[in-house]
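The complex appears here minus one protein chain, its other protein chains still in place.
Note that the chains take the letters A, B and C in the order they are written out, and that residue 1 is the start of every chain.
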């Protein structure tokens, strides 16, 4: 429903397949707008865990959300299978801007696209900390030129 | 965590109190970023239902989300009580831009703020339709000058 | 839809009002069966927090779910307002059986009823521990004879 033209899969650098759930669908029979952010959240967290940016239970540095946005291009619905594409658009001192696309299986243009800003903070104080070098390298690996 | 300065309650025109839920909290003990969009979604839908903009089950015109965004200023957590503030920032031919703030009870500055664009469409075809006059009047009642 | 006769409000000892959310509704326009367990979960946790049975962030003893069940008597739907009734049906060495009813505002017989077994465990090892005396007293205060 957004007027912005949807991007395609080639614009993303890392992918995670997600299975939709019955309760993702709302009264209109489509995945509810809120649920897309759960897809974003899951893809970002999985990237961060798999690349050892954070450890959910133990690491002294964790990530908190500063901003998230989604534009909805066309509906998806359970039991569709989807893939979330991820790329990194900007790496700051303490924060990273991820961009994400939700793709229905077999379709090249995104059903929805958005971004997600994560800030690296101390687990207890929630104070921003500089992004560690090994994290910066992992983020660079999915960086795109804008 | 967003760098944008948070707004306060006086900047909003209509309010809805929401009770937080145990599962709103994530592993860090704060309301997960995704859940804020459920608060937005609920406030917007309730405004639309109470002001008879739409009827969830029967009206030939329904609303679909085109875009949503949230900036997170400070954490909230179950069992906090919260209120969502709503205002209308722009009324187009077929779409409306709502702006929303999430307020913790007893706190005047927003814990999070964002926007939500709803497009009025035919229920079956999902084609945009002009906003009906009685809907436009209801939206005007919570309009703010920017 | 359950064949069991629904109970009424007088059968419960402690109550918590919950606001429904737009995304609680499923494709049929009623609150999805899964969401009732979130109502249960929230009422039980709030009772436990308010009566200082547990502290979500710090206490060395926490509660984990052993079993939960719900029988659905009649549908509810956003934007209904609901109240969850709670009572204690059995207090064991390490576990407690709560019983719960979901009531639509203005209706005396339950829309749904169920139970929830919580086990008191050490936060780190997840090993069951005897229910402390002050917790037992709080549970006794909402105990019913069966």
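Here is the rule we use: a contact is a pair of C-beta atoms (placed from the backbone, for glycine too) under 8 Å apart; a residue touches a chain by one contact, two chains touch by 3 or more.
Owing to the predicted nature of the structure, the values given are computational and were not obtained by experimental measurement.
Touch with the chain that is not drawn comes from one residue among B:25, B:45, B:68 or B:95, which is B:25.
Listed by residue number, the positions of chain A touching the unshown chain are 17-19, 21-23, 25, 29, 38-39, 41-42, 45-46, 49-50, 56-57, 78-79.
Interface with the hidden chain, as seen from chain C, comprises residues 1-3, 27-28, 32-34, 37-38, 41, 56-57, 62, 64-72, 75, 117, 119, 121, 123, 126, 128.
Seen across the whole complex, the unshown chain contacts chain B at 22-23, 25-29, 32, 34-35.
Assume only the chains that are shown with their structure count from here on.
Judged by shared residue numbers over all numbers used at their interface, chain A and chain C contact each other through mostly the same positions, with over half in common. Counting partners per residue, chain C has 22-23, 25, 29 as the residues that reach two or more other chains.
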